[in-house]
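Working notes, beginning with the structure itself.
Only a portion of the chains appears, each positioned as in the full assembly.
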């Protein structure tokens, strides 16, 4: 009898161990691209997943980072290189362009007018929706550092954290779905 | 004794719960790109996975959608915007181009002739193979709507479904491997 109980204990421990290693009901997205089309795909997946009862974390890195800049916020004291990057990259989601068929902006304009006509939210709208739905956002500190972005110029967003790859990997390792977009 | 049996019941329930949450032996691929090279990579993975006994679902969205149009099928009654998109995007896999080194089509031609020489199937061939192997295909309805594609102009394919992000997420959450291509 005692032995049986011991075995039971051991079985429970194994189940607990398994449980801890089980991927949660979570989705982790790396938003590496700053293109309008890819960012839209990321937010369609993110908001769709929340609607299905999943938890979502988005990790904005490299070209994805400038999508989260706030056009209304001005920062001073940047060096020349940072100013150049700042000027060349989109200031916020509204300036994002299609990865294909941009055609000097005409393709992007066409897509945006189509989205409005077909009742698909704009990228800015999707960011607001994501915030309301509780989607958490990580912003890659290394990318911000390289591109010379300051925290003061990023959008207000409730569940926003600045972090590195370790933060992402921890979330991703406990997620059911991970995508590099 | 009775208590032991109760514990056993509870252990079994936990194992069942774990089992239900376990990722299946399935691969979910999002084919966002319409580039020849990326679409090829998607189908190499898809058909390879089936060969290894895995189940495969491919979700075609955005630029990936026009790859599944059938050149032989004509549809009428499109508005101007839809006609423009229809004309600018590839009509089927045969018109897909390399993402790099396309060089006005010369690079793509070179790659295709190399593939033939090295006995690598064409993209069209891979789609047929995938159908034979039972790879399931989802086509994103939002993308079709935005680009003005109609169901009547898509290729015949046995395991073809039209759907949205919820359909993909359901498959992906029960998959071992998920990739955004």
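Letters A and B name the chains as they come in the text, with residue numbers starting at 1 for each one.
As a working rule, contacts are C-beta pairs under 8 Å (C-beta built on N, C-alpha and C of every residue); 3 or more make two chains touch, one makes a residue touch a chain.
What you see is a predicted model; the values in this text were computed from it and never measured.
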* When 2 copies appear, how many make the full set? -> 3
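We take it that only the chains that are shown with their structure count from here on.
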* Structure fact -> Fit chain A to chain B (C-alpha, same chain sequence): the rotation, rounded to steps of 5 degrees, is 120
* Structure fact -> The distance between the C-alpha centres of chain A and chain B, rounded to whole Å, is 23
* In their shared complex, at which residues does chain B touch chain A? -> 4, 7-8, 11, 14-15, 18, 21, 23, 30, 32, 34, 61-63, 81, 84-85, 88, 142, 145-146, 164-166, 168-170, 172-173, 178-180
* Of chain A, residues touching chain B in the complex -> 4-5, 8, 11-12, 15, 18-19, 22-23, 25, 27, 37-38, 41, 44-45, 48-49, 51-52, 54, 99-101, 110-111, 114-115, 118, 120, 176-181
